[in-house]
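Before I ask anything, here is the structure I am working with.
Missing here: one protein chain of the complex. Every other protein chain is in place.
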Amino acid sequence: MNIMSETAAEKVLEKKMNEISYKMIGEAVSVYYGDKRALYDVGLKVRENTVTALIGPSGCGKSTFLRTLNRMNDTIEGCRVTGRIVLDGDDIYDPSIDVVELRARVGMVFQKPNPFPKSIYENVSYGPRIHGLARTKADMDAVVETSLQRAGLWNEVKDRLHESGTGLSGGQQQRLCIARAVAVSPEVILMDEPCSALDPIATAKIEELIHELRANFTIVIVTHSMQQAARVSQRTAMFHLGNLVEENDTDKMFTNPDDQRTQDYIMGRFG
Amino acid sequence: MSETSTTPPMTAIGISAAPARRDIGLGRRYAAERRFRLYGMAAIGFGLLFLFLLLFSVVSKGYTAFQQSMITIPVEFSEQVLDRNNERAANPQKLMTANYPIIARDALARQLGVTEGDRATLREISGMISDSVRAQLRDIVVADPSVIGTTRDVTFLAHGNLDSAFKGQIDLSVDEKNRKVSDRQVGWMNQLAESGVLAKHFNTGLFTNGASSRPEAAGVGVALIGSLYMMLIVLVLSLPIGVAASIYLEEFAPKNRLTDLIEVNINNLAAVPSIVYGLLGLAVFINFAGLPRSAAIVGGLVLTLMTLPTIIIATRAALKAVPPSIRSAALGLGASKMQTVFHHVLPLAMPGILTGTIIGLAHALGETAPLLLIGMVAFVADVPGTPLDPATALPVQIYMWANEAERAFVERTSGAIIVLLIFLILMNVGAILLRRRFERRW
Partner (left out) sequence: MNSPHIASAYDEELKYLTRRISEMGGTAEQMVADSVRALVSTDAALAQKVISEDVILDEAERQINEKAIVTIARRQPVAADLREIMGAIRIAAELERVGDLGKNTAKRVFAVQSAGIPRALARGLEHLAELALMQLKEVLDVYATRSAEKAKAIRERDDEIDAIYTSLFRELLTYMMEDPRNITPCTHLLFCAKNIERIGDHATNIAETIYYMTTGSQPEGDRPKDDNTTSLVAGVADSTA
């Protein structure tokens, strides 16, 4: 019967989902800021074409972990990372890996929308330009258009590509930043609280965008809002005091988490 | 039960009971604010008053320097006087040494109708003409010897004292013996002025002439060129060096004891008295490196040293003011450190850097003390062709003129100050325009 075939189809889908390929694997990752230890032996596997949300109270190390994934921590004075982080089999902290190349593969979107104070076109074309990804003007135009389309911004800005990116609204700016990250064709996109500066509608638009981007990119998102993690992610990792408390399917995490601390945190009963 | 007795009845808590007005010191607070505003306005008023006084005193004394009394009369280039024995073909030196002031004096005497006078009269007539007439007439004759024996109209400078008298700067009520112009000269002056022979013209000489002991012929030309050379040298040297140093310190250098030490020292250097830089320049550039004394290049180098800390501090502040989010954005896209700085950070810091640079330049432009030590306080009459030639600078010129005794130099001192101020205003306008041009929102 109808219902039977439905469940059968779901079983097949589930089986397919079980054949997981991991895009990035962190093994025993510890981070020190000077003498202070910020992360304790975090082991987290990031699945391909999946949105993984990192949640936890302030100062729990979720942003720190995110920043180890594209070595943005390198820019912080006195920051030291131990353990291994593997991207498609390459240890990204290996001396043979160039950080510039890594960041072209693992893009990042930040908390505050931070478009360059240049035109929308220049914002998007900057990454491809410095990496030499588009040879001709026509190529570049195409890259800019597809990136803006992917970020759901093309229809809003196609008539004013040469106006300043800072003249857009907050939500549009953040989508411009996503377009800018997408333009480099990274494999992984890291997002550090991408909606914390936006109003609910702009937030919803970004979340929908994240949902769509999942088809082509692996996404890791840090968020203060558990609800946002619930809405956008398939996997959720909960951090607390520099430890990874639990990593689970988002559905499971928000209905019946395994760890008591996760339960307390998501229910708002954190002591 | 005791609880209910202490609780006020419901009506007291209800809407009907208006809360008692509490004394939260509003009156005091507003009074304090009013007082503070008053202090502020008084401070600004005080500042404006002094600015006004300064400008008033400078302009009121100096505006006359931009006009100069000139005498225009037909001058007979008498062969009798210039070359009595007609030996100019054989001896070119003859025309150089001829007695040109005599023909000017004779021309003026004719103009005044004094046909024959004693030596005293003639000396008084001579006293109305600037000594610069000698060089002026000589140049005419040397350029075109055929002029000898003819008569042509020549405009030449009145003597400084006559100029002062004509501008009304000499008090004619004092006893004739105690002033620089005699009654007879004043009479002649009025007579010349009535016939239009003596008139005030715009003083181009002020901008083109070099130093001169005759105030009517003295100008800031040499000082302007010298200052211009120095500014160019300071700009060309200190901007790239300062910006490079700041970018390295701010963006690339590791933060450790050494860079801390360097930072402290740069801040200290900005506070070092300028005369110390002069001594340094004297020791290093002139005595050690053997560069020419009094030259604009040495002045420029010394001022560069003095300006560098200012530019470095301003540039570092400007770089620090660029939001870190811009750096993160570029780094997150995979830009290298260098690309991040040069594509994004530097353009955003540019308005601040330019402001700092122009403030530094303006500071250098007005600097006098170090230039005194490296010999730029010299009497330079000829316009310097290169920065290696002796030159003076505007503030030094002002300093030198301020030391002169003659009345005509007083107005020139103020005139030079006005020129310097205009120079500074132009630079500040330039700074504002550049800042507007580069300013971007982020």
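The chains carry the letters A and B, assigned in the order they are written, with residues numbered from 1 in each.
Everything that follows uses one rule, which is that a residue touches a chain if its C-beta (ideal position, glycine included) is under 8 Å from a C-beta of that chain, and two chains touch if they have at least 3 such contacts.
These figures come from a predicted structure and were not determined experimentally.
Asker: Among the chains in view, which touch the chain not shown?
Answerer: If we consider the entire complex, the absent chain touches A.
Asker: Which one touches the absent chain: A:R150, A:R231 or A:R261?
Answerer: Touching the chain that is not displayed is residue A:R231.
Asker: Touch as defined at the start, partner being the missing chain; which of A:N70, A:S125, A:Q173 or A:T250 qualifies?
Answerer: In the full complex, the listed residue that touches the missing chain is A:T250.
Asker: From the list A:E101, A:D139, A:E163 or A:E208, which touches the chain that is not on show?
Answerer: In the full complex, the listed residue that touches the missing chain is A:E208.
Asker: Taking the full complex into account, what residues of chain A touch the chain not shown?
Answerer: Counting over the whole complex, chain A touches the hidden chain at residues 1-4, 6-7, 201, 204-205, 207-208, 211, 227, 230-231, 250-251, 254-255.
One rule holds for everything that comes next: only the chains that are shown with their structure count from here on.
Asker: Just the number, please: Cα centre separation of chain A and chain B in whole Å.
Answerer: Going by mean C-alpha positions, chain A sits 59 Å from chain B.
Asker: Within their complex, state which residues of chain B touch chain A.
Answerer: That would be residues 254-255, 323, 325-336, 339, 343-344, 348, 440-442 of chain B.
Asker: Write out the stretch or stretches of chain A touching chain B in their complex.
Answerer: 70, 72, 75, 77, 100-104, 107-110, 112, 114-117, 126-127, 130-131, 164, 166, 177, 180-181, 184
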